[in-house]
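The structure under discussion is supplied below as structure tokens; questions concerning it will follow.
Note that this complex is displayed minus one protein chain, with the remaining chains in position.
Showing subunit A:
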């Protein structure tokens, strides 16, 4: 439903009163604004939900019309005379409908949701359920069914289906309102739920009437959130007997999802300090939607292995990954300690090393899973307490190369436009990303756009779920991105498809690019990238000639030794075609972690201070020296992988690692783990004894996202607020408190009482936060930066006039195709690529401890093309060994038709078969990002290995 615009207003009469209405508004909306909520069941008053007009609970009488009209669907027209509350006929019809549905329902006390919207509407109409039931008994009392075939077609008796671990189905309560179908098809665009059979035998089905748990359902839970009756319910709200109550919570807390960079806003429903269930909120990046992680992956903070006491390593227990170690029972290797003791031991080890070896002996990894304030404090601690710039975080492993290229070419590392802008685009390129898995709610925007006619072009070596919505899906050879992109640039230049005016006005270096790509014709590049010249031409033309086009990319672009070159190419494409700075255009590296944008902005990067201000710039340093009243090290610090190397080299001896898990996430884990073991002093702050914490001297029990307040910045540059929803378990503390305690022991006189105090300080060092105050965040939930004024929204699309470079112009940065660092050969003939799964986040420390997520994806798997599997003589589910020059792992093989031959995909979240034991640590020279997306490996059946 579009918001009314004041220019198109008119009046009509509602129940004898003249009310204002706007073009495009429905009578239901007009009534709502006039203060009346007309009963409604199949209409959901939420963005993205089309009115369907099927339940007929919202009928009104329109003067001059014979039939009653469904107000949820009927458009208001000037001068209409409408009777709603005043119409006896409408009231009778509404009641009639409600009564029909009611007798078809389990009794309220037996229903899956006694507080459902349905019952609320029955109450609003003052329906006396008992009386109605007496008057209108159904034929088969007791077993309440209006649909005979239901029982026959469902494997479970009486319309119940409990095959899914996250959701309960009880079609006895279903009123066929079709909201779940719209939720699944139109809102999340997953196309799982449908309506089958005809007439009174109609029923909701998953796929071909499969049990929900066996269907292609991706568990986004949108249907559950949409269902007005409780026929679809979160499993946690329904008891053994199938009775439930969605109003069981004693409080609700509005917050943000802790997982990915989409930054979905959500509401925790809490009872007795436990999260009962989670609902999507109407945030700008999620419009009430969530994915399986955000909706169902919330119980990790209460996992039995959650850390609740500070721990200190027992004497004579060696550091390392001990297969016998049980994180739920850490006292085999560690002893409990008081906070005072633990903090003292933690800090003293670091302070002593600094005293003995100088500031450069210490380093810290902050976390993109923590708040902006915590990131700020952490880098401030390293820079002002440790005294060096050796602070980094997982951005190094995700988008460091993208940021390097963006900074170089357009002077800013963030996205130039939000992913919601895809709705405005005519063409959208998705390359090196798999949004349906890694940014599921962003993917819903892409799918919706595709349905409305946006042409999606997917350029990726692997196939993916979004191929079904793509205009063209181009599979290129792994690692050959630069060749493909340069060939596209060649087409755009030789065919004159570039935007001359834009280039003249906003860029520099085009001539050099022109000269550079001359010889990289589609024919010349086709062999390298494995794409037909005509296909290259086609996609290049589509992108270049589109009125509005966007490019989205993920780690398939960034995690290569040529990751920066990849991003440079994409930037060149956008600049050459003038596809930035307008609605529906732009460059958008899809950020991974919930706060990787914010943590980077806040300065968890070794070479730049907050807001990407170079450490090496004396003026920048001077400003921060003044703000923090401390001298700062002018030397840029070391990056993640470099720090590991420095440990091996013996220069770094002590580390503070907060909420990061390099013992799982770094490439060539054997090497990284050795380094962690060599540290003289390691302090780890986390929720669990992670693989990294198994190397720690001191472990500090930290806070989970739902246990603290803090701001967070998503991939769209939207700053949003996370709010404490749960009490901290045991002695666990908020991260910002712990960092401050360590800082105090470095002699820093910090005294922050609340994250809002930290935020206030951040605003003094980060112009990007101008006009964004903590109070404003509390009020508005989400503010995009840059933001021009206190009372104006932030800029969804940036750089319309000028780029934040010295010249105000963006720069073309030509590239040449380079082979991957470790090309396949006879000994290691297969490409190993790594990444994430829909259900599991990152190294799995949280998601593998979330009941539903663990249930959905319980064990390590490697995905292979059917042909590859056949070649190995393996059946799906068989054990497969993958070997690289650095190690070997064994895990189950999964058949995946989206995989190309000659490639294997392994998620890196499984400690028991850690993909990063295999990956190549070779770095991109600019972004210092490892080549996680390409390593040469050998596959063999497990027994033959």
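FYI, contacts are C-beta pairs under 8 Å (C-beta built on N, C-alpha and C of every residue); 3 or more make two chains touch, one makes a residue touch a chain; residues count from 1.
FYI, contacts and distances are computed from a predicted model.
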{"item": "Listed names \"Amidohydrolase-related domain-containing protein\", \"Beta sliding clamp\", \"RNA polymerase sigma factor\" or \"NADH-quinone oxidoreductase subunit F\", matching UniProt entry of the absent chain", "value": "\"NADH-quinone oxidoreductase subunit F\""}
{"item": "Among A:8, A:47 or A:92, residue touching the chain not depicted", "value": "A:92"}
{"item": "Chain not shown: contacting residue from A:135, A:314 or A:816", "value": "A:135"}
{"item": "Residue in contact with the excluded chain [from A:25, A:113, A:161 or A:176]", "value": "A:176"}
{"item": "Contact with the hidden chain (one of A:200, A:216, A:308 or A:329)", "value": "A:200"}
{"item": "Hidden partner interface residues of subunit A, rising order", "value": "52-57, 59, 67-68, 70, 73, 75, 89, 92-93, 96-97, 100-101, 103-104, 135-136, 138-139, 146, 175-176, 178, 194-195, 197-202"}
